[in-house]
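This report refers to the structure that appears directly beneath it.
Removed: one protein chain of the complex. Kept in place: all other protein chains.
Here is chain A:
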Amino acid sequence: MIELSGVTKSFGSNQVLRGIDLRIESNSSMVIIGGSGTGKSVLLKCILGLVAPDGGRILLNGEDVTRAERDAFLARFGMLFQGAALFDSLHVWENVAFRLLRGAQKRPKAEAREIAIEKLRRVGLGPQVADLYPAELSGGMQKRVGLARAIAAEPEIIFFDEPTTGLDPIMAGVINDLIREIVTEMGATAITITHDMTSVRAIADNVAMLHRGKIRWTGPVSELDTTPDPYVQQFIHGRAEGPIEALR
C-alpha cells in the first residue's frame, strides 16, 4: 500500500503540490486525473524519489520511501514514461532487459534476451523487433516496448505516465487493454496519470482528481460519473464552463 500524507512541493515560487493526501491499496489500479500543470507528474516523481518533496510523508507498506535503500526500493517499481524514454543507443531487447543486464537483478545475457523477447511477445511485438533500434519503431510500438521494459523485472508497482498520449484511438485502446491485462495478471499495484477519459474507464479501479495541488476527489471508477463534485463533472465531460478556470 502506498500512503501519501501532506505532501508538498514547490519550484521557486510555484507551489505545485499543496498537501497531497492519498492512499493506494495494493493490487489495485489508481488513475490520477487533472488538468495540465496540476502536478500529476511531479506527484509520481515524488513517490519514486526522482523529485524530493518539501514536506509530508510518503509510505510504501508502512516504510518511509526517503529512508528506504535506493536500489532495493527502485527494484520494486516499473515505469512507462510518456514518450517511452527508450535508450536510443541500445537495441530494443537491450532496452527491455536493461535491468536484467546489470545490477542486482543481473542475469546471463542469453537468459535476459529470452525474457525480453517473451515480454515483447506479451505486449504484442514479435521477436523480429528485438534487434531493431527504438528510432526504427512507430510511436505505438515504442510505447509497447516501454511497457515491456516496465514489466520485465516483474515489479510490484507500475507507474504509467500518460500512456496513450500521442497515439491514435485504436492504438490507445490496445495500450489500455494491455495495461489492464498486465496489471491484473501480475497482481501489481498500478498508478496511472492521464487526461484520457477512455483510458480512465479502461484502466482504473479507483480514480483521484488533482486540482491546484490537492486531491479534489477520490473514489471508485464506478462513482466517477455520478459524483456531484462540479470539478470532476466539468473535467470528465470536458466542459469549458465550470469552476475550473480555462485559459483562452
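To be clear about the criterion, a contact is a pair of C-beta atoms (placed from the backbone, for glycine too) under 8 Å apart; a residue touches a chain by one contact, two chains touch by 3 or more; residues count from 1.
Note that contacts and distances are computed from a predicted model.
According to UniProt, what is the chain that's been left out of this complex called? Choose from "NADH-quinone oxidoreductase subunit D", "4Fe-4S dicluster domain-containing protein", "ABC transporter permease" or "Glutaconate CoA-transferase subunit A".
"ABC transporter permease"
Any idea which of A:Ser13, A:Ser89 or A:Thr226 touches the chain not displayed?
Of these options, the touching residue for the absent chain is A:Ser89.
Just to verify: which one of A:Leu59, A:Leu74 or A:Val221 makes contact with the chain not shown?
A:Leu74
Contacts of chain A with the missing chain: which residues?
45, 48-50, 70-71, 74-75, 77-79, 81-83, 85-89, 98-99, 102-105, 149
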